[in-house]
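Data block below; observations after.
Only one protein chain is missing; all other protein chains are in place.
For chain A:
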Amino acid sequence: MNEQELVRQIRAAFQAIDPVPEGVLAAGRSALSWRVPGAGLAELAGEQDAPARPGVRGGRERTLTFTGPDVTVELEVADEAVTGRLTPPSPARLRVRDAVRGEVVTSADESGRFLLPGAAEGLVSLVFELPDASSVVTSWIRL
């Protein structure tokens, strides 16, 4: 058996034992539709577990900080809600994108504060559309 044939059979063997599910391939193909051309990317710069709050059941909180070219986005993730703040403060149209459930539109107020609708969990990315017509997108994270 030459090497090429052997490699083909190795591939076939793993394909038979443990194929990539079609749904995973489909999700990969549809990832391109989440692209926001021209948006600035704010990447996850830090993640911190807040100290447990005594007396609060479950009460685990995380603070996620995203930094982009000109902005910072902070997210406070608690069991009951996800809130956040855009710095420098600015109102914005806010598109909350959930890789599974699609997109919901909300807004950030004059002080840049916002509340994510619903119990966000799963893979999420935010798009802020600012008054000067520029956009900022946060890198995808699992809430």
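Basically, a residue touches a chain if its C-beta (ideal position, glycine included) is under 8 Å from a C-beta of that chain, and two chains touch if they have at least 3 such contacts; residues count from 1.
The definition used in the following text is that contacts and distances are computed from a predicted model.
Missing chain, UniProt protein name: "RNA polymerase sigma-70 region 2 domain-containing protein", from among "NusG domain II-containing protein", "RNA polymerase sigma-70 region 2 domain-containing protein", "Ion-translocating oxidoreductase complex subunit A" or "Tripartite tricarboxylate transporter TctB family protein". Against the chain not shown here, chain A presents residues 1, 3, 6-14, 16-18, 20-21, 23-25, 27-29, 31-32, 34-35, 37-38, 41, 99, 123, 125, 137, 139-140, 142.
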